[in-house]
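Of the protein chains in this complex, one is absent; all others appear in place.
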Amino acid sequence: MINLELPPKLEAARQGSRGLAEQLFRPISRKYDKQEHDYPEELRVLGGPRKAKTAEQIKEEQALRELAKAQEAKDEGKVKNGNNVQGIVSVTEMCRGDVGLMLSVPGVGLGNAAISAVATPEQKARFGHCYASMAITEPSTGSDSANISTTAVLDGDEWVINGEKIFITAGERCDHVVVWATLDKSMGKAAIKSFVVPRDAPGCELVGLEDKLGLRASDTATIRFDNCRVPKDNILGSPEVDAKKGFGGVMQTFDNTRPTVAAMALGVARASLDLTTEILKKEGVKADYAKDMWHSSAIEAELYRMEAEWDAARLLTMKAAFMSDNKEPNSMEASMCKAKAGRMGNYVTLRCVELCQAMGYSETELLEKWARDSKILDIFEGTQQIQLLIVARRLLGLSSAQLK
Amino acid sequence: MINLELPPKLEAARQGSRGLAEQLFRPISRKYDKQEHDYPEELRVLGGPRKAKTAEQIKEEQALRELAKAQEAKDEGKVKNGNNVQGIVSVTEMCRGDVGLMLSVPGVGLGNAAISAVATPEQKARFGHCYASMAITEPSTGSDSANISTTAVLDGDEWVINGEKIFITAGERCDHVVVWATLDKSMGKAAIKSFVVPRDAPGCELVGLEDKLGLRASDTATIRFDNCRVPKDNILGSPEVDAKKGFGGVMQTFDNTRPTVAAMALGVARASLDLTTEILKKEGVKADYAKDMWHSSAIEAELYRMEAEWDAARLLTMKAAFMSDNKEPNSMEASMCKAKAGRMGNYVTLRCVELCQAMGYSETELLEKWARDSKILDIFEGTQQIQLLIVARRLLGLSSAQLK
Amino acid sequence: MSEQQEPLFDLTLTEDQQLMRETVSRFATSEMREKSRAADEAGEAPEGFYERALELGFNMVQIPEDLGGMGAERSPISNMLLAEDLAVGDMSLAIGALSALSFVNTVLDQGSEAQKKKWLPRFAEEDVHQATIAMMEPQARFDSTDLKTTAKKDGDGYVIDGVKAMVPVAASSEVMLVVATLDGEPAAFFVEAGASGLAIEKQDHMGLRPLELCTVKLEGVKVGADAKLGEKLDLVRMLDLGKIGISALAVGTCQAVLDYVKEYCNERVAFGEPITYRQSVAFMIADIAIELEGMRLLTYRAAARAEQGLDFHEHAYRAHLQAAEKGMKIGTDGVQLLGGHGFIREHMVELWYRNLRAIGILSGCVTV
Partner (left out) sequence: MSEQQEPLFDLTLTEDQQLMRETVSRFATSEMREKSRAADEAGEAPEGFYERALELGFNMVQIPEDLGGMGAERSPISNMLLAEDLAVGDMSLAIGALSALSFVNTVLDQGSEAQKKKWLPRFAEEDVHQATIAMMEPQARFDSTDLKTTAKKDGDGYVIDGVKAMVPVAASSEVMLVVATLDGEPAAFFVEAGASGLAIEKQDHMGLRPLELCTVKLEGVKVGADAKLGEKLDLVRMLDLGKIGISALAVGTCQAVLDYVKEYCNERVAFGEPITYRQSVAFMIADIAIELEGMRLLTYRAAARAEQGLDFHEHAYRAHLQAAEKGMKIGTDGVQLLGGHGFIREHMVELWYRNLRAIGILSGCVTV
């Protein structure tokens, strides 16, 4: 039954995230844009270091999971709006507040997404409470995430990791890092595995933090692994190198993280559009859909265009999440929404600055900051170009050797 | 001394072409769009079959050429506005009348450009009076003009040509065809040569004419060469296969024809813009540059945008022609202007239809026709994508093996 | 089910919708796409096309049972899906096939009981009865909030003057709804074929050629007191339902483009490989898929809101805006991807290019 409205049950989640965004994030947005590299202390109320779970807690959670499973079986065949759809709604609202601060909420890292996607129940119990960042990119690899040089070698009961990783969001603030490393570079993608490394493990060293165009409230770290040892069962997924299954294991987290990044772009663009509309309204611009576009003013027409682009990007993102919630393969749709939302976010935030002229360009408003924040959302978790590559390959049935 | 205005001496040429466009072309524009494949008889006043020149005429022309050469030597180092700049101005104006009819003016074919670019003086005397079309594309080659299968084999004093060519503009109406054929396919680009073939040569057979989206006044033919024999000295350029010089010989005509096609796009777009502005003016739309874009109406803003795009394309085209007139290598600039003008023409003509609504879409005006005519101008003589490829290779210093 | 599931964000079709889509898609292939080129060249629908389209039965579904129909609830979603699926076959023929339904929809939506009784039964019959809506006007700056066609009170009835443009299948329609200004407010009037002062002339356009678009001149056309649709015309609602319909046509046509270029470009070899191995080609196709899906979802959302009785004005506006802009881009990219072959009337892409240019122009002709 086609319905593209939010279900009432998600309305509460939306309002909650909106409250957080408006009351906690927005007031300190400018402050931590200015104070790059300082941790936003105000966010500590949201988490603080979590303790490892007790055996009893783990038992309780297990029971809850069983219950959920039973419900799921009962709902077999019914359509679901689950974690993914809810995540899109929440992330969009939080990023309407501030995307950098959202990424600085303690305990919520991109590594956590990887852990919950591929960890065993035992690993979930061990690492579920972590604040885990994600370390993929290396100085000489950008979009080419298959071509990594960081190595992991099994030595007795431990993996020994060596290499350098850049662009690690929350790499300074996290307590664990999920690291991509190869077991054997000659075996290509299939040999790439991910490992959970405690940030305080010997040989895991913070090299530095990046100064950035935007997203300054969030730290972006370089970490070097120098004979860094972790227990044998800190590997996520199987240690076997299965050339047939290939890259799938580590890559599948993208199906969830790409819609999430799309949601970030939606949030930032929404912030820009709402403020711009408000500012312009005070100066007499009414974009009230009363006249067709070519009978409107240039500025109204542009507001309509931006709203349409925004809504299209939002619906594509909701679709990708909806498919994920309903166990449909969504790799192509995840890339589609990321591509669309990434470019939309960039276009909308830059245009809003232009439309508000001096008020848009000045630090008196946050419009200029959003136009800086938005740019990375068309880049990280796969650039616009990488998303198009993935969409095209799936659409046309081409391999990565055919369509490079 | 920087000056981007037309010199007074070209103003006359411009007015002449404009008169032709308005008085001869425009009144029969719709007629020959409807009567596809009928030759526009009204154009016969412009030429009719030219006679081969007498020995005396040839002598006279030779003398004139000597004189021109002497003047050229005198002007050494001085800036010139020559045939190329003048060609851009004339073609733009004529295509503001009708691009299909311009391409149907007897005696002026794309093959003539090739002849005047590479023929020997002796060949110029033999073929200078021809109405020559250009046969490059084959059924299985589009953009890949190096990959042709039509063969030319020397048999005694004659070349024997075999193969099939498509998309030959004026292929039915011309009296000669300049045909690209390979002397030895295994030797690649360097073996591709061009040959002048009389349309009535035995074995040169018209297979059919295309029904097209636009440009219907101009015929687009398929011609089959079946053991078609031409004299040995009908080859343009050297019969040697020089792997070092490679493709240059046949390709260099593009440096002149691409700006010419850009000028066609300029003309068609100018027609659309002028008529649209006129129609809208009657309905109260004034695009008088009185207010900044964001303080204008949506339709005025769009007119400003189109005018800016048009003018940028025009200046790029003038630049490429200016370089050619002044003997500067202009391959990159020729592709730049073709890329820009091609997409501009398509954008402007389609938008003009939209802005004029029912009046734009209906056959009561020519706007809809121009939106059909314009599309091919972003395709023939190298598509948008081929132009970008050439620009990028030159800009980045990459070979065709590196940037495919 | 014991527990009523609360409404969820949901993209799945009902079983009925799925079955309908399958049927319509088969029809769109065999009766439309395969005859599309010939119909375009001929400038008219294939012989017997409207008869066969009528057999799909969609005209009668929502007509009340006591008027001979099936009495199903009004469903903008189903109507939208119908427009999308028919347009995959051929946009012109889709508009022609949906013209009577659009008339029916509008009468159901805004007509009085008496008007429903008078006008609807014939559309539940087994014979073809054509009807149409005359909304657009020939001036370049047509503005639906400022109609030039006027109606004046004239005794008990009304007299109508003006010119309407791009009216689908007007020449074969038994009745048309003419939208005009009455005392400064918009109103719609039933005008029957053959009315005195009514002149209908076929006018050729860039595309939509088999649709037989007409210019309709009304010179002092008199209609009765019962000819004014409903009490007070909600023109915005009527136009918005039209925007959904027209956006759905764009979605269907663009889907046709996507399917065509995927296959063509994968097969076409240049420089020794299929041209889809080149990023500029592959990315253009990926963008077609992305923008198409975006406009589809916007259209679905507007239709679903209309069906649920929610306000859908902005939503229809945005759907139509994207359909016009992205639809035309897809139309031109479709030709571009075929290169010189795209310009030849042997391939379908040039036809879609011409038809898609109409999306940003059409108003009110296909209402859901």
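Miscellaneous remarks
A, B and C label the chains in the order they appear, each numbered from 1.
The working rule: a contact is a pair of C-beta atoms (placed from the backbone, for glycine too) under 8 Å apart; a residue touches a chain by one contact, two chains touch by 3 or more.
None of the values given here were measured: they were computed from a predicted structure.
Touching the missing chain, out of A:Asn83, A:Ser149 or A:Gln385, is residue A:Gln385.
Screening A:Glu22, A:Asp38, A:Asp75 or A:Asp144 against the full complex identifies A:Asp144 as the residue touching the chain left out.
In the complete complex, the residue from B:Val108, B:Met293 or B:Leu366 that touches the missing chain is B:Met293. Residues of chain A that touch the chain left out of view are 137, 140-144, 147, 166-167, 210-215, 220, 279-280, 283-285, 346, 350, 353-364, 368-369, 371-372, 375-376, 378-380, 383-385, 388, 404. Touch with the hidden chain on the side of chain B covers residues 1-10, 78-81, 85, 289-295, 304-305, 307-309, 311-313, 315-316, 318-319, 322, 336, 339-340, 385, 388-389, 391-393, 395-398, 402-404.
Chain C residues in contact with the hidden partner, per the touch definition given at the top, are 278-280, 283.
We adopt the following convention: only the chains that are shown with their structure count from here on.
Using mean Cα coordinates as chain centres, the one most removed from chain A is B. If you average the CA atoms of chain B and of chain C, the two centres end up 40 Å from each other. In whole angstrom, the spacing between the mean C-alpha positions of chain A and chain B is 51. For chain C, residues touching at least two other chains, in rising order: 141. Looking at chain A, residues 293-295 sit in touch with two or more other chains.
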